[in-house]
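The complex appears here minus one protein chain, its other protein chains still in place.
Chain lettering (A and B) follows the sequence in which the chains are written, and residue indices restart at 1 in each chain.
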Amino acid sequence: MNPTILRLSTQALFGRRRGVLLLLIPALLVVLAVVVRLVAGAGSGYDAVIGLGFTLALPIVALLAASAVLGPEIDDGSIVYLLAKPVSRHAVAQSKYAAAWVATMSLGAVPLLVCGLVLDAGDARRALAWTLGAAVAGTAYTALFLGLAALTRHAVVIGLVFALLWEGLLGQVLAGVKWVAIGPWGEAVAAAVSPRVDGSGIGAGYALVAAAVVTAATLWFAGDRLRSFTLRGDE
Amino acid sequence: MTDPTSATPVGRSVIHDLGYRPYTGPRLGEGPIARALVLTGFRNAFGLGRSGKSKVLPFILLALNVLPAVIIAGVMALTGAKELPIGYAQYASTTQVLLGIFVAAQAPVLFSRDLRHGTIALYLARPLRAGTYALARWTSLLMATLVFLLIPIVIMWAAALLVELDVSDQTTNAGKALLLAVLLATGLTGIAGLIASWSTRRGFAVVATIAVLLIGNGIVTAVQGIASEQGAVSVGEWAGLFSPYSLYRGLAFVLGDGREPLAPPTGGAMQTAYLVVFLGISLACVAALLWRYRKVAER
Partner (left out) sequence: MSTITLETVSRWYGNVVAVNGISMTVGPGITGLLGPNGAGKTTLIAMMAGFLAPSAGSATLEGRQIWRNTDVYRSIGLVPEREVSFGYLTGRQFVRANAELHGLADPGAATERALTVVEMVDPAERRIGTYSKGMRQRVKLASALVHDPGVLLLDEPFNGVDPRQRLHLMSLLRRMGAEGRTVLFSSHILEEVEQVARQIEVVVSGRHAASGDFGQIRRLMTDRPVQYVVVSDDDRNLASALITEPSVVAVSLRRGGGLDVAVSDFGAFAHRLPRLARDRGVRILELVPTDESLESVFAYLVGA
């Protein structure tokens, strides 16, 4: 873990346009929750808003964060300044992951807590459940998208397709997808914490282990890809 | 240019005419340039005329989008159904994710690339105004999106006719769906094009467009769901104005095609409002695009 890279990555994260969108998404979510609460009273619309935040906003925030810390630098080759140093490539990957992880947690998971409490102040446990589930899912999402960003220049599009098609469309159609999709893992963790959350039917233990495995594996992969980074001339 | 056998006057330079000439014949004007640009852009949106890898995503998405229509056609032929299992306009609603990804992923190909690498300067060095360029690009994306939307409609319509369902019935429904598809396409194209021309990094433009389209739609759906739970119907109707997809669904229901959405627009005023807003979004985006490119051209 390298503090300099951590600092640089955090600065890269909140560069103008990307930072605007990163902050806008959770802000919109919270505003929505507030509006719903005011209009419809406590307790209603919970699943709709939280569902939106969990299945759509969280992966998008994770994708934005992961592709912000690694994508542009690989794209124009300036990552070479970070790699031409006696710093282990895995440390580089981990530091970048840490910066993206903090962003995902604070802008993807914490807003769910806020929304949950706004919508139903009485059931803090349920809000916490969703937050923990989002934390687990967000950790895995960020690692996965970081690995993608280290692999290909089209990481963002592929990541989006994964999140939307695999977990979204296919996940609704094929029941077996839930075992190998990150969203359902998060839901399983949330279900274990609060009985009011419908889990996806898989155990929380499996979900935690699966998320940990995916995180560790893709993070290692990202570091390994960085070790083999090649400096190209004018292509 | 002088005869090569004549002597060079002392102290002066000449070029002798050996047949080297610039082209002085008639040149095509702005119209044909714009036409060519529209055509190339349309092909580029599907990766034709570019590298092999750029064809993968659009064609996969297109195939996935058309697949259900083909399956429906096959099923109808085999089971002799009496009506289409899914309405023409309803189809686009169901596959909206695919369409969203397509528009989000291909808009940067048409808009961001030239701005990112500065080749826009080459285009504008021709007798091509910035506004015309922007419109040409927008038209290319619109055509590509329409292909996306219209192929399934055509397939289902042909299948319906072949199974000998009522011709006029099917044709009117298909026609309505066509109109709605045009509206949806212009709206989505406008939004995606605007975002892509604003953010020059491809990856970021894609995420931003998807975020706007899908999260916007998600928010609207959530609000509508809650509103209908609470019985606050008009809130739901007003919420439907904020996403192209909900506008599409609302208008589709009004025209009699498709399942009832969560908060359909009732009453002539609301329905007209839906139509107006739909058109308004498209026009506003196009205007913003023109403005943006004029600003870029000044630099």
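Convention: a contact is a pair of C-beta atoms (placed from the backbone, for glycine too) under 8 Å apart; a residue touches a chain by one contact, two chains touch by 3 or more.
The structure displayed is predicted, hence computed values, not measured ones.
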Chain not shown, its touching partners among those shown: A
Contact residue for the chain not shown (choose from A:P26, A:G45, A:P59 or A:P72): A:P72
Contacting the left-out chain in the complete assembly, out of A:I5, A:L64 or A:A210: A:I5
Which residue of A:L83, A:L128 or A:L169 touches the chain not shown here: A:L83
Contact footprint on chain A, counting only the chain that is left out: 2-5, 7-8, 11-12, 15, 72-73, 76-78, 80-89, 227-234
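In this text, only the chains that are shown with their structure count from here on.
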Rounded Å distance between chain A and chain B, as computed from the means of their C-alpha atoms: 30
Chain A residues touching chain B - in the complex, by the definition given at the top: 17-18, 21, 25, 28, 32, 35-36, 39-41, 44-45, 48-49, 51-52, 56-57, 60, 63-64, 67, 71-72, 75, 154-157, 160-161, 164-165, 168-169
Complex interface listing, chain B residues touching chain A: 57, 97-98, 100-101, 104-105, 198-199, 201-204, 206-208, 210-211, 214-215, 218-219, 221-223, 225-227, 229-230, 232, 235
